[in-house]
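Below is a structure I'd like to ask you about.
A single protein chain has been removed from this complex, and every other one stays in its place.
Here is subunit A:
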């Protein structure tokens, strides 16, 4: 457990120490949201109708954008090789990294979402539902993202490949995430969507670290262990 916590502590310190990656992602999230009115016109009614979708797309894109920094720096400075030799199973290390990824690339977006809600004229009820659906859905995005990053880390120029591989797998998250905000097909469906979203997040968090660890271990060694 101490190893798990120290991986979290190390990655958090690295994320906030230098480079300002967190701030860059946050800025990207806000700019994507703010650019939409230029594309669809400043019609308040239309904007408030599509606002939850815009917030979700912005969050989705910024989380995909941050994928490549998940394992690549560790691969380049040799930390990943050390992780593989450590007492802590590689899947636990990856679970810790997923948690850090969520804390540094999803939580700031949720904190910043009131700004987008204001400029896209979201009403208060929709805003709270959006925050709830982001809280429930982003862990699954982070977990799938970690899997995508693990699959492509062995490729030298794999930066663009991970988002392409992961985006189709994330469709259910988007569908249920929007389903929480704008219930389709009558009352009760919003709750159903919320439960599905939570189930997806839990399942993704529980299973993807193992798949990601397998991908990293087998991508590095010539002969499978």
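What we mean here is this: a contact is a pair of C-beta atoms (placed from the backbone, for glycine too) under 8 Å apart; a residue touches a chain by one contact, two chains touch by 3 or more; residues count from 1.
Rule of thumb we're sticking to: contacts and distances are computed from a predicted model.
Participant: Looking at what's absent rather than what's present, what does UniProt name the missing chain, "cytochrome-c oxidase", "Heme exporter protein C", "(2Fe-2S)-binding protein" or "Amino acid ABC transporter membrane protein 1, PAAT family"?
Facilitator: Not shown, but named in UniProt as "Heme exporter protein C".
Participant: Out of A:119, A:161 or A:202, which is the one that touches the chain we can't see?
Facilitator: The single option touching the absent chain is A:161.
Participant: If you put the missing chain back, which residues of subunit A would it touch?
Facilitator: 147, 151-152, 154-155, 157-158, 161, 164-165, 167-169, 171-172, 175-176, 179, 184, 196, 200, 207-208, 211, 214-215, 218-219, 222, 224
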